[in-house]
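Shown below is the structure under consideration.
Note that one protein chain is taken out, while the other chains of the complex remain in position.
On to subunit A.
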Amino acid sequence: MQATIIEAINDALHEEMASDDRTVVFGEDVAESGGVFRATEGLLEEFGEDRVLDTPLSEIAIVGAAIGLAAHGYRPVAEIQFSGFLPPAFDQLVTNASRIRWRTRGEITAPMTVRTPYGAGVRALEHHSESLEAAYGHIPGLKVAIPSTPADAKGMLTSAIRDPDPVLFMEPKHVYRSFREEVPEGEHTTPLGEAAVRREGRDVTVIAWGAMMHNTLEALAELPDVDAEVIDLRSISPLDRETVVESVRKTGRCVVVHEAAKSGGFAGELIATINDEALAYLEAPVRRVTGFDTPVPLLSMEDYYIPHPPRIEEAIAETVEY
């Protein structure tokens, strides 16, 4: 079927709830109104109020209760309406979700998924536009997944729900409805922890994820002479080091693109990985194109913040010509 990212997410939720009655979906405004982005539309009608619940306005309780419910044997899929509201629950992710398997020596586990839309570009109010994947990726024991296409959105969300450990599933809301593509009907899984090579090439490796994947492809369209290898990282944690290293060893050049602020951003981890395992193959310094070291601006100037194709294009061209 042809679907957008948001439709693919909705489809994955329907499929998983139908195939495993331990799956429970909850969060603010997810049941009665079907979610502010309509990700959970139709679930309440199909699966009933025991399995699809509107919660109080309590991010800590949503994530904390997901941990307990998961530990009890259910498969919670919690929604945090905007990732900007996840920080209060950071404590639950750090203190409980990420380490419950480790501290109980595998006795108690938290097979739970927290879905949350992230990123700028939708003219939302303050605190609705952040990209803090690096912060979450820094928590040992927590998986962090970010799809950039409808097929991956369905496949990765299905895998996240079935995963034996907690997964933070960050959804690039700017491209929720930007385009449709073919999405497999019925059961469809995409392994977590594996990057996708979107395009093979020899001149330069370009790594991106989420909405920035599309800006990157747009930038490359302006560089027809550059034979770029494009990696959609898809998974912040665990990191698919092998795909990254293998590609950079082949091309000898690399550009990393992310929307989050530069300092402490995930590009740093990727560059360090390349430094560890592919330094001798490099023919140019690894460049990064990122958001600025500022808060995401309010809507009137948020476009300035986003790494647009010309910025990406310049970095790629300079890296190739270095």
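Definition applied: a contact is a pair of C-beta atoms (placed from the backbone, for glycine too) under 8 Å apart; a residue touches a chain by one contact, two chains touch by 3 or more; residues count from 1.
Criterion: contacts and distances are computed from a predicted model.
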item	value
Protein name (UniProt record) of the chain left out of view, among "Amino acid transporter", "Pyruvate dehydrogenase E1 component alpha subunit", "Origin-associated protein OapC" or "Nucleotide-binding universal stress UspA family protein"	"Pyruvate dehydrogenase E1 component alpha subunit"
Absent-chain contact - pick from A:R123, A:R177 or A:R202	A:R123
Among A:S33, A:T95, A:S178 or A:N275, the residue in touch with the chain that has been omitted	A:S33
Those residues of subunit A which, in the complete complex, touch the missing chain	28-29, 32-34, 36, 54-61, 84-85, 88, 123-128, 262-263, 292-295, 297-306, 308-311, 314
